[in-house]
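Worksheet: the structure to be examined is printed underneath.
Missing here is one protein chain; the remaining ones are kept as they sit in the complex.
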Amino acid sequence: MEKSNTDALLENNRLYAGGQATHRPGHPGMQPIQPSRRVAVVACMDARLDVEDLLGLQTGEAHIIRNAGGVINEDAIRCLIISHHLLNTHEIILVHHTRCGMLAFTDDLLRAGLEGDAAAEKLIGQATGRAFVSAGKASASPAAFQAFRGPPEPLDAPRSDASTERIAADVRRGLSIILNHPWLPTAGPDAITVRGFIYDVDTGRLEEVSYPGPMGGFG
Amino acid sequence: MEKSNTDALLENNRLYAGGQATHRPGHPGMQPIQPSRRVAVVACMDARLDVEDLLGLQTGEAHIIRNAGGVINEDAIRCLIISHHLLNTHEIILVHHTRCGMLAFTDDLLRAGLEGDAAAEKLIGQATGRAFVSAGKASASPAAFQAFRGPPEPLDAPRSDASTERIAADVRRGLSIILNHPWLPTAGPDAITVRGFIYDVDTGRLEEVSYPGPMGGFG
Amino acid sequence: MEKSNTDALLENNRLYAGGQATHRPGHPGMQPIQPSRRVAVVACMDARLDVEDLLGLQTGEAHIIRNAGGVINEDAIRCLIISHHLLNTHEIILVHHTRCGMLAFTDDLLRAGLEGDAAAEKLIGQATGRAFVSAGKASASPAAFQAFRGPPEPLDAPRSDASTERIAADVRRGLSIILNHPWLPTAGPDAITVRGFIYDVDTGRLEEVSYPGPMGGFG
Partner (left out) sequence: MEKSNTDALLENNRLYAGGQATHRPGHPGMQPIQPSRRVAVVACMDARLDVEDLLGLQTGEAHIIRNAGGVINEDAIRCLIISHHLLNTHEIILVHHTRCGMLAFTDDLLRAGLEGDAAAEKLIGQATGRAFVSAGKASASPAAFQAFRGPPEPLDAPRSDASTERIAADVRRGLSIILNHPWLPTAGPDAITVRGFIYDVDTGRLEEVSYPGPMGGFG
């Protein structure tokens, strides 16, 4: 069976984690708009991820979608619909990662802090180690910050089984959202495929997340 | 006056466009979560942009936020609030680009096509050069595809004054949205700064967009 | 076959349009939280619609969800999920109406006017007959104003075949969105049902919209 692009990129990642970068950082000259590997990656915005480097992608090969947490929210779906239906990608790769900031706060905490709740302001300052300055007012948007479910842990805490499962649950939610959205085909000639991974920022390695599986509770 | 990070990265871009890549693609080992240059970049997902390469960023220096068009929508604001208030960035760089796919369709066209409108399906197929397959049903989400305002042009059309102004108008909208959001401070010690650019995918060069200025009509 | 609540309320509407109001406007005293008719109505916010009056509903019988246009967007879905899964409703009624304001503008026109585009400001002032004052700045939210598709007509224009079809298309989009949302069951013991109507503000009469059918083009 012909190897998928995802499998090919996973091999690049093993080289990357082993110290052998395969990404070529120069400007490639003129290229067509359609990603040549027909791949779209959704990853976290975290500065320690260079998606093209860790997957050994060359410029022009894949759409790179990145947001806080690499979550599959309304905007990620917007991007994937445009990527597939207009620009012909069909393999989707989700990349969350260890030590993610989305493990270290709750939506209500950040929202209350921005609104001016003194206890929240103080806690955010302690958790982030910076002088948090509240806006002292409310906003309807963003409707959710999409912090990962479960009890917050210290910012940038080393990897643990508990945090890995919280991250994996969010990857699985992302997979389920993509596979059940009315505008992303999962059967027939136009079908997309999607797989999810956790990137270890310390080692550079990608690990696949099993699916289906637990998508997180409500603690 | 001390040079801003944005100015330093613009110099890297000149080298990049001149054929001299300064980004180092290897895994950098362990790094702290806070971006070391305190920079957050919002750019388009287009495969022809490698943001770290074109800005000469090293892994660990900046948050990289990417979506279809590099538009400043609810999710980009979500990411920038987390980037600033929790992870200490304060310089924001917006990067749109020439030949962008967001110039080549309208929200209503894509939506009608996905819903099953035959004329829309046919037009999307012709515009994209691929076999567009409609979902034949409606969806409330995404609420908007955020195609750039103005009459659509052929997909991947070469740069023109008209398309450059449509792109610049969207960059200015993004700047205005960031500078007027209740939760992003623009004065005082915690203030953020933001500048917008158009990246020429053919030459590799960044050009700054003047602000304030026209943010687009309603044609 | 036992008459559905929707059919019973349609009969009330015939009386209402005939000048015989059946809604009792007094405070009913204490009632349980679950709507006694297990009905949820989604209607436009237009001042000429009193939903309880035109359907002959008594206080405590139905959830009343109202927004600009009575559109089925992310928030209407939020409300319907809470209404069904937590508060036990299962019959959904959509009510659009003639002379609707959502026929008289486009998203881009209102957005450009609020951002400070002079031509848009002028046109909005003429179309609404009031002194439109621009905010002179952009906002990411709301992501869409959800004006009905098709060429705008004068505000409050008398009913026409063209406007009735534009309204019916939006009703059908709403029906399709509800019937295809992953979190609203349409089969099995927990299934919801949904029917859509156009209310004639001049005569007080409801007319059912056929479904499936055209959901609007992209002109």
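Order as written gives the chain letters A, B and C; numbering starts at 1 within each chain.
In this text, contacts are C-beta pairs under 8 Å (C-beta built on N, C-alpha and C of every residue); 3 or more make two chains touch, one makes a residue touch a chain.
Treat the numbers as computed from the prediction; the structure is a model and nothing was measured.
Asker: Of the residues C:Ala8, C:Ile81 or C:Ala119, I need the one that contacts the missing chain.
Answerer: Touching the chain that is not displayed is residue C:Ile81.
Asker: If I consider the whole complex, including the chain that's not displayed, which of A:Leu9, A:Ile72 or A:Ile192 touches that chain?
Answerer: Going through A:Leu9, A:Ile72 or A:Ile192 one by one, A:Ile72 is the residue touching the chain not shown.
Asker: Using the definition of touch stated at the top, determine which of B:Gly116, B:Gly136, B:Pro182 or B:Pro214 touches the missing chain.
Answerer: Here the residue in touch with the unshown chain is B:Pro182.
Asker: Need a quick check: the contact residues on subunit C for the chain that isn't drawn.
Answerer: Residue positions of subunit C that touch the missing chain: 16-17, 19, 21-36, 40, 45-54, 59-68, 73-79, 81-83, 85-88, 99, 101-102, 104-105, 110, 113-114, 124, 127-128, 130-133, 135, 137-139, 141-146, 155-156, 181-183, 185, 188-190, 201-202, 204.
Asker: In the full complex, which residues of subunit A touch the absent chain?
Answerer: Here the touching residues of subunit A are 72-74, 76-77, 106-109, 111-113, 115-117, 119-120, 137-144, 146, 149, 172-174, 176-177, 179-181, 214-219.
Asker: Please give every residue of subunit B in contact with the chain that is not shown.
Answerer: Listed in rising order, the touching residues are 74, 140-141, 180-182.
In this section, only the chains that are shown with their structure count from here on.
Asker: Under the over-half criterion for shared residue numbers, do copies subunit A and subunit B use the same patch or different patches to meet?
Answerer: same
Asker: Quick one: subunit A and subunit C, Cα centre-to-centre, how many Å?
Answerer: 36
Asker: Need the CA-centroid distance for the pair subunit A / subunit B, whole Å please.
Answerer: Spacing between the chain centres: roughly 17 Å.
Asker: Mind pulling the subunit C residues that touch 2 or more other chains?
Answerer: In subunit C, the residues touching two or more other chains are 74, 140-141, 180-181.
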